[in-house]
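One protein chain omitted, others in place.
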Amino acid sequence: MPDTGSFWIRARQVCAAVGIAAGAAAGIGWARDPGEFGFSYLLAFMFFLSLGLGALFLVMLHHLVDAGWSVPIRRVLEHLAMLAPALALLFVPIAIVAPQVYPWLAMADHPDAALESKRWFLNPAFFYARALAYFAIWSVLAWRLRAWSLRQDRSGAAECTRRMRRWSAAGMFLFAITVTLAAIDWMQSLQHHWSSTIYGVLFFAGSVWATLAWIFLAAAILRLIGPLREVVHARQFHDIGVLLLAFTLFYAYIHFSQYFLIWTAHIPEETFWYAQRGAGGWRGIGLWIVFGHFLAPFLLLLRIDAKQSMALMLPLCGWALLMHYLELAYHIMPVLRPDGFRITGLDMACLLAIDGALGAIFALFMSRHPAYPIRDPRLQEALAGAGTPPVSAPETAAEDA
Amino acid sequence: MAALRSQPLVAPDPPAELARPPLILNRRGTAWISGKVSGIAEGRAPRWWWAAFLPSAGLTALCFAMIAYLVSTGIGVWGLDCTVGWAWDITNFVFWIGIGHAGTLISAILFLLRQPWRTSISRAAEAMTLFAVICAAIFPVIHLGRPWDCWWLFPIPNANAIWPQFRSPLTWDVFAISTYFVVSLMFWYVGMIPDLATLRDRARTRARKLVYGLLAMGWTGSIRHWRHYEKACLLLAGLSTPLVLSVHSIVSFDFAASLLPGWHTTIFPPYFVAGAIFSGMAMVLTLLIPIRTLCGLEDVITVLHIDRMGKVLLAAGSMVGYAYAIEWFTARYSGSPHEIFAWENRAFGPYAWAYWTMLACNAISPQLLWLRRVRRSMAAVFLLSIAVNVGMWLERFVIIVTSLHRDFLPSSWSYFRPTLVDIGTLAGSLGLFLTLFLLFIRFLPMIAMAEIKGAAARSGARAHGDPDPPGGLSG
Partner (left out) sequence: MNAAPVLHGWLAEFATADQVQAAAGRVRQAGYTRWDVFAPWPIRGLDDAMGLRRSPVGWFVFAGGALGLAAGMAMVWFMNQHDYPLAVGGKPMFSTWFALPIAFELAILFGAMAAVLAMLALNRLPRWHHPLLQTPRFARATDDRFFLVIESADPQFAADRTRQFLESLECVHVEAVWEEGPCDT
């Protein structure tokens, strides 16, 4: 493996510097207007949280289906998931400004029948306790999965694979419950009169989509600068691309289901959520999501060889991350800025502050551990026939189960 | 592209316990596969086949008798009444259409996910899909009251100069089910062409030569043909995957597009799709576990296959369990008294027996499949698959009937009871399904021979480190 130690030290310093500078700017914003800061920060936080959760899901899925091809990119995903404890710390500002962001937290004795009936769930003590539980669960899962993976780097033992599978089996249940409730707690409850049974799945689908775009970019960059040069090949890029296409469709399907059922039933207690997002500048954002989040990536990814064309995929993945941010903004920001979408300096400061902090930790992880699971039993399979890109029909490339 | 091709490094061999198991046991060769699979469709019908076929054919006759009685007498022969306008008819419809989803799951989704083990079971599952869709299509037609007017659902110009009204989910159903049937039929038939050619080339009698010759369309196995053929199969798989999602989503719209508490909820589309895959997989297991023994296919449909299908069942069952949980949660969270009542009436009302049986069968019992011992026990998986079939029928019954039988006017609350005609029609549709399936295994290649030969040759070469023996171990 090429020596990239100095690169990671440099990356850590740059990230830390950016994080501190942007954090200071965000701090000024917080002092000036805690409410606005809360929304900007929540949006940035949810963006990075969704990447971490998507990574945790992909790692667990890898173990549960006994995948082979994704071994070379798994360590990077393990590191990304392992940002959960850091995200727990970064949640502290949200916990502090929550009463300015979530109206129901501030409405202690407000006469609101709709709220009274859901007080059993939406009450401050339970809200904070749940947040604590989510981060504990995510952190332990990410930690154990990565710890067994790192142990396998030394021993190569099958026992480690079995342990990771067991953690994933239990983890998948906990993941489904916690992600759903977290999406309800931190995003849906911004407008506590509104609810949708599919909301957790919607957040999940978008998160995994964005994570796939991220891992494509990360794999391409890490291949270019060295750490993954020997292990990530055309087949990995192809398969990430296929999953990206699948989740492009899955996300569109889930969001269509929600929108369409609310549109067609036309009950005011549900439609107000979309009515608000169909007014002013948000209408345009909705169209951007239809075309930019679904239609354009879908059409571009359709061709079988598109997934290996770096000239197409790198801009597309960057675009996907942008669209994911816009999509989260569509969920969160209309409460603060009902007249339309706007990117402010504070939004950028929050984004860069969290990015810098997490980037520094990620660089630290990357410098400390092998960049891929070097003795994973399925690594051989992932590398088999790596020089040749997959042929058109999957059946003829059927080697990996 | 050039940048993507550097020399890969050498990775360690996997420990023995993690080696990939072979797809076909006992190192059976290609000729053995052709002989074994074609043999089922050749020669005389075994005794077990007649023992299964005659009762099934009898039930089919019962199905048509019940339909004749219904059409000649009227919809009142069913147990429907004023609040429960949909009961067993639509329950059976959704039940069968759900079962019809496993074939496409196995053939299309597992195809795209590059799971070579699916080749052993895909053909039978696709056939099952078609027959289940046929069973399903009966119910919406006969529940119309005037079934002879069912062509009004299609956009056919008529003397009244009126058109179907496309704001209704029921017209979407017509398009979804018809498309699903046609596409599944094409996928099934196109996939069967090389195997029909095998039957043609093995045929001894003139009649068989003629029939299989016509069906095989002159297939020769030319590589130039395989190239277009494989591309078409890949694209059909790619089209079938969104199709299978859309079909059960549109079925769910029949309920979710309404305003009724317990029906109108946004998770219905993916929840119905997960349930469909769940029930379809269960039906595949119910049919294939006995058939693999009866037809002597243990080396092709191995314990590993049953194990993998068990895992799919577990995954789908857990998703269905998630949907049950989120329905309960959102009813409570919404604070809407109607939603809360709808849920409480399901769980603690007069149909509580159905709700809790459903929950036990669908969400709890599949969790046993976490145990490897259970997944590898044919008896256990078979019993679980039956439980899931029952549970998934009950799920549709619970959704439909509990949301209807206590409407907004307590004076019209009622308790639905099926009549003998209801029960006879359901039993008869099961007979029709089994009859078609038994005819299929008797006359058509029930396992995708060409595909499994290709997959086994490649994975066998990898697993054993040597290529498939030429000519095979002819048996």
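So that you can tell them apart, the chains are marked A and B in the order they are listed, and the count of residues begins at 1 in each.
We adopt the following convention: a contact is a pair of C-beta atoms (placed from the backbone, for glycine too) under 8 Å apart; a residue touches a chain by one contact, two chains touch by 3 or more.
Since this is a predicted model, take the numbers as computed values, not measurements.
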Who touches the missing chain here, B:A45, B:A68 or B:V182? B:V182
Out of B:I40, B:L80 or B:L236, point to the residue that touches the absent chain in the complete complex. B:L236
Pick out which of B:W50, B:W163 or B:F348 touches the chain that's been left out of the picture. B:W163
Touch list for subunit A against the chain that is not drawn: 256, 260, 263-264, 266, 302-304, 391-393, 395-397
Contact set of subunit B toward the excluded chain (per top definition): 29-31, 34, 155, 161-169, 171-172, 175-176, 179, 182-183, 186-187, 190, 194, 197-198, 200-202, 213, 217-232, 235-236, 239-240, 242-243, 246, 250, 253, 450-451, 453-454, 457-458, 467-468, 470-472
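Convention: only the chains that are shown with their structure count from here on.
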In the complex formed with subunit A, which residues of subunit B make contact? 1, 3-9, 11-15, 17-18, 20, 111-112, 114-117, 230-231, 233-234, 242, 245, 249, 253, 256-259, 264-270, 318, 322-323, 325-327, 330, 332-336, 370, 451, 454-455, 458-459, 462
Interface residues, subunit A side, partner subunit B - complex: 113-118, 120-121, 156-158, 161, 169, 172-173, 176-177, 180, 184, 195-201, 229-231, 233-234, 237, 242, 246, 249, 253-254, 257-258, 260-262, 264-265, 267, 269, 308-310, 375-383, 386-387, 389, 392-401
